[in-house]
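Missing here: one protein chain of the complex. Every other protein chain is in place.
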Amino acid sequence: MTNNLEKLPKDSFERITIDSTHAEKITKPSLSFWQDAWLRIRKNKAAIISMFILAFIVIMAFVGPYMVKFDPQEVNVTHANLPPKIPGLEKWGIADGQGKLGTKTLDIYEVKKIDEYYWFGTDSLGRDLFSRLWMGTRISLYIALVAAIIDVFIGVLYGGISAYYGGRTDDIMQRIVEVLIGIPTLVIVILMLLVMEPGIWAIIIAISITGWIGMSRIVRGQVLKFKNQEFVLAAKTLGASDSRIIGKHLLPNIMAIIIINMMFTIPTAIFFEAFLSFIGLGLQAPAASLGTLINDGYKFLEYQPHMLFFPAVLISLLMIAFNLIGDGLRDALDPKMKD
Amino acid sequence: MAKKLLEIKNLKQYFNEGKKNEVRAVDDITFDIYKGETLGLVGESGCGKSTTGRTIIRLYNATGGEVIYDGIDVHNKKSKKDLKMFNRKMQMIFQDPYASLNPRMKVLDIIAEGLDIHGLVKGTKERTARVNELLETVGLNREHANRYPHEFSGGQRQRLGIARALAVEPEFIIADEPISALDVSIQAQVVNLLKELQEEKGLTYLFIAHDLSMVKYISDRIGVMYFGKLVEIGPAETLYTAPLHPYTQSLLSAIPLPDPNYERNRVRKGYDPKSHKYLDDEEVTMREVTPGHFVLCSQREFDSFKKA
């Protein structure tokens, strides 16, 4: 037990006074909740890669259609059903304009004597698929984003009011939600689309009409949890008004969960839009969305597989990216929710 | 005797009133709090001591009874202005230092909340200055103002909660188990701080706790609650040396003390509500046995207490 103790110099046993304020010092750097979350999500490789993919897709959705000289809606029957042909890649045997004509495989661009390069090929009406794809992505994203914002808006408002005021208000509001949930979504949507002119807004409304329920339930649960927390009680004893309690105490605390949930709502909306378009209830030609493109492509799957390939890859990428970002955010913002 | 600051008369707080699962959390209790004193309220979990505190400060609407603060009934006031006045005079310190501070707000904004609500400061500069002053009052410093609650330890957080309550310069503070979530070495810091503040600012405390040794230390008078009822109330010293109600006796016999010799010879007393053997026609109410020492008892018991 006593090793080398003799070697210690005597003066090291002098008594010293420690400034007691020293003990109150916090050495850690000050981090806000969001800074802390950013540090965490930065370590999540899947989420970061997904963010880059998503950013790329969003940028392309705006820039893409202008990268080629073709108009995405212009019909050019002589250029119909062209396979993809990309300069540079053609030497490697990919996207070299080879396609089946009858039973033979030949360069269709040569056969038809076309000098332009259609990067992703054309559809049966000769429209450029590259510009159509990005145009469609833009519209799909737009629909999903607007639908998600409407979901959040109604859901937060409805769930928040229901939980915050509680009692009878909560009872009535929750019974209404239960009735709404009882009706199959597809029935409501089909009815909606019969009444309304088909188009972007019809789809947005169709998606949002029941979409907010999930959000409202989550918000309700969160508000119920937080409204009896001691910091809210403390604000009440200080005389804080309802709007102050909601704005300063409740909303900032449930924001993380709202954002996480929105990250999962967006891909669901994209998928639902695609589904509606696919069953023919969606956008009408010549407008394009990922759903209509997939619908078009699937009809010619046997002869023109590229028509399905590109929009299918894109929608898959979008879904995976959004879900991975959502997962990453959930881990970063709310570590307790993991289990 | 000192001036009565707060009179609680027949206070009742029932949850799910009239339904099958009615809970009488606070069942007809009456006591006074004098200006400048500390009244300790003890009892086991679920006895209604926290509910009493929360009802007094109007976090719950009382089912019945009156809370009279400085001659004015707190629960019958309706105008916003009057309510705000009470919010300044009466403040609360909470139990859980982790749940009582908003995790998304900076310390500066947490402490300044009362100042903002009541418009007590003009301009950012005065606000910051006042917050720094409050931080120093509770033994922290200005460097802490721009941090978030999660960066502080339990004891520091509890002191932040005290600073927040002090911001509106209250006269009366309800401390709802302020130390039970803290480590032993930190409890003493907080209790000392509360005592210092009381001397400095002439505060009145209602100190709710289940730790009897701390309550004994900080309180002038102590009330004991059992299942929604106040069973005994009296000066701290009297209550500890000569407890009358069998429940108080049982509670006192169970306090763990850091003294092995005492622990080896400890005699625990149980308490069974049936042991009173009250008859149907007996009136069980608070009766004053010695001046200031009230016990919930029947006339029969009262007589025997008097004799002893």
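Some points to look at:
Per-chain residue numbering starts at 1, and chain names A and B are given in the order in which the chains are listed.
In this section, a residue touches a chain if its C-beta (ideal position, glycine included) is under 8 Å from a C-beta of that chain, and two chains touch if they have at least 3 such contacts.
Going forward, contacts and distances are computed from a predicted model.
Among the names given as "Oligopeptide transport ATP-binding protein OppD", "Carbohydrate ABC transporter membrane protein 1, CUT1 family", "SCP2 domain-containing protein" or "NADH-quinone oxidoreductase subunit D", UniProt records the absent chain under the name "Oligopeptide transport ATP-binding protein OppD".
All shown chains touched by the missing chain in the whole complex, by label: A, B.
In the complete assembly, the contact with the undisplayed chain comes from B:Glu263, out of B:Glu22, B:Glu263 or B:Glu288. The residue touching the chain not shown here, chosen from B:Thr30, B:Thr128, B:Ser153 or B:Gln198, is B:Ser153.
Along chain B, the points of touch with the absent chain fall at residues 44-45, 153-156, 183-189, 191-192, 195, 210, 212-214, 216-217, 240, 250-251, 254-263, 266, 268, 270-271. Across the interface with the omitted chain, chain A contributes residues 1-3, 5, 8, 10-18, 20, 22-24, 27-28, 39-40, 43.
The rule we apply is simple: only the chains that are shown with their structure count from here on.
Residues of chain A touching chain B in their complex: 21, 24, 26, 28, 30-33, 229-231, 233-241, 244, 248-249, 252-253, 255. The touching residues of chain B, counted against chain A in their complex, run 54, 57, 59, 83-84, 87-88, 90-92, 94-96, 99-106, 113-114, 117-118, 139-141, 143-144, 146-148, 151-152, 156, 161, 164-165, 168.
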